[in-house]
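With one protein chain withheld, the remaining protein chains of the complex are depicted in position.
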Amino acid sequence: MSANMGAASPTTKRSGDVLRTSTNNASDGVGGSPTTKRNGDVLRTSTNNAPDGVGGSPTTTQTTTQLVVVGAGGHGRELADIVRAAAAVDLDAHELLGVVDDGAPDRPLLARMGLRFLGRLDAVIDRPVGLLLGVGDPDTRAALDRGTDFADVPSIMHPTATLGSESELGAGAVLAQGVHVTTNVRIGRHSHINVGSTVSHDCRVGAYVTVCPGVRLTGNVTVGDGVFIGASATVLPGVTIGTGAIIGAGAVVCTDVDEATTVRGVPARPVILL
Amino acid sequence: MSANMGAASPTTKRSGDVLRTSTNNASDGVGGSPTTKRNGDVLRTSTNNAPDGVGGSPTTTQTTTQLVVVGAGGHGRELADIVRAAAAVDLDAHELLGVVDDGAPDRPLLARMGLRFLGRLDAVIDRPVGLLLGVGDPDTRAALDRGTDFADVPSIMHPTATLGSESELGAGAVLAQGVHVTTNVRIGRHSHINVGSTVSHDCRVGAYVTVCPGVRLTGNVTVGDGVFIGASATVLPGVTIGTGAIIGAGAVVCTDVDEATTVRGVPARPVILL
Partner (left out) sequence: MSANMGAASPTTKRSGDVLRTSTNNASDGVGGSPTTKRNGDVLRTSTNNAPDGVGGSPTTTQTTTQLVVVGAGGHGRELADIVRAAAAVDLDAHELLGVVDDGAPDRPLLARMGLRFLGRLDAVIDRPVGLLLGVGDPDTRAALDRGTDFADVPSIMHPTATLGSESELGAGAVLAQGVHVTTNVRIGRHSHINVGSTVSHDCRVGAYVTVCPGVRLTGNVTVGDGVFIGASATVLPGVTIGTGAIIGAGAVVCTDVDEATTVRGVPARPVILL
């Protein structure tokens, strides 16, 4: 069994506990004025509160990243909300241009959300925009990422999410509302940690992983690329989950899971396909 | 089977992702000064951070709603805390007058909490106050709401709760600490989403629903009126739960639940009454 982490290439590294909501209230005097639009590097300014003094300089000039969400279904619309909430607290860091979808999205709903529908993926594929992958299926995100020549894309944290010291998020990784990632964690490229989930110390999460709402990854858990972890599942300390495995909703995973294997239940056991 | 949503008449509609805690830090320059008491419409000013520019005008004059919590047990006291925390960040939006209870509440405890005990429900029934229903049982809340002629009552969000774009809360609905409701959700009249629960995209939750702590409603879930969902339960995407059903604590609901039916377990199955 192999939990291949090779595709995970985290590009965001932060020192100190990052709490996005407090960037404007930094007690150390380097934070921006609450009513002033800031120019800065979203990743580095988010460490203004770091008690160890390694916060970045808010006055660094950097081009805003223009972002497009791929997928206008429920997952994509949630992601668009997260991007806009993150942009609202780090104004110049990135800008959401709109959403693309090759299917038939609910365009009146997108309009009510104030989300611009940009057409099919082809419409933006050659433009210098970062593509955030608003689809819940790991394999689809992997295919979208590998099959195209994307511009750089940042990781995205909702303002209510936190990221601990020496933890890193890969390109396009997403932490949704109320997600807390503690210390010395790696989360791979285009992996999505959904609303209310937590990832504890020393976890290694690969690329294209989908963590559904309310999941608990306890300490020292290793999750291979493309794993899907159902809502409210719990993975106990030190467990390794192989590439492409599927963890059922509410499962309590006490032992290692082989790659491409589905487990479920309390405690979790492999599903036997007769 | 019918999930009757008829009684749900959401009166609060918000555009953009609402994060109450940041109303005073609005980066778009329309937020109030952090140390200034504001006059405004609590519901509309909470959209000051909306990235789509639809935030309300903080200078609109509006009468403060005076509120009373019905029930001084654990649920009612928790609700009183939520109301006071919400009032602390939206000062003039509403004012908690106190609690009423037809039983024998712990009056010394209420005094230590700084909560005024106003006597029995009869004492406030004809006054122009909004009544928030601080009882956990759905049927009791429905009876209280239907049997009396209440003044308008707002929905209440704890400052740590968030409400996504195009999501709506009915009159008297409550989002407790750490609750995250994502995009395009409806939550009906006097439904309570308890501490740490999450409601994902496109859910339709009826009136008088009780969602206990740590529940996960994933995408596209429909919940009928008067449903009780036990702590840590999980409802999978697309599932419909019929009116008056009861979901056991920790249940993982994978298939539709008939009205007035009790289910429990992983996966959830109907409880057979012999």
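Just so it is clear, A and B label the chains in written order, and each chain counts residues from 1 on its own.
By our rule, a residue touches a chain if its C-beta (ideal position, glycine included) is under 8 Å from a C-beta of that chain, and two chains touch if they have at least 3 such contacts.
As the structure is a computational prediction, the values presented were derived from the model and not from experiment.
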Per the whole complex, from B:Glu78, B:Asp145 or B:Asp225 the residue touching the absent chain is B:Glu78
Sole contact to the chain not displayed, among B:Ile125, B:Ala143 or B:Ala249: B:Ala249
Identified contact with the non-displayed chain, of B:Ser167, B:Ser191 or B:Ser232: B:Ser232
What residue numbers in chain B mark contact with the hidden partner chain? 21, 24-25, 34-38, 74-75, 77-78, 80-82, 84-85, 87-89, 91, 96, 109, 112-114, 159-160, 176-178, 194-196, 212-214, 231-232, 248-250, 265-266
Absent chain, residues of chain A that touch it: 15-17, 19, 21-22, 24-29, 31, 34, 49-54, 160, 162, 164-166, 178, 180, 182-184, 196-198, 200-202, 214, 216, 218-220, 232, 234, 236, 250, 252, 254, 266
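The rule is simple: only the chains that are shown with their structure count from here on.
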With chain centres taken as the means of their Cα atoms, state the distance from chain A to chain B in Å. 28
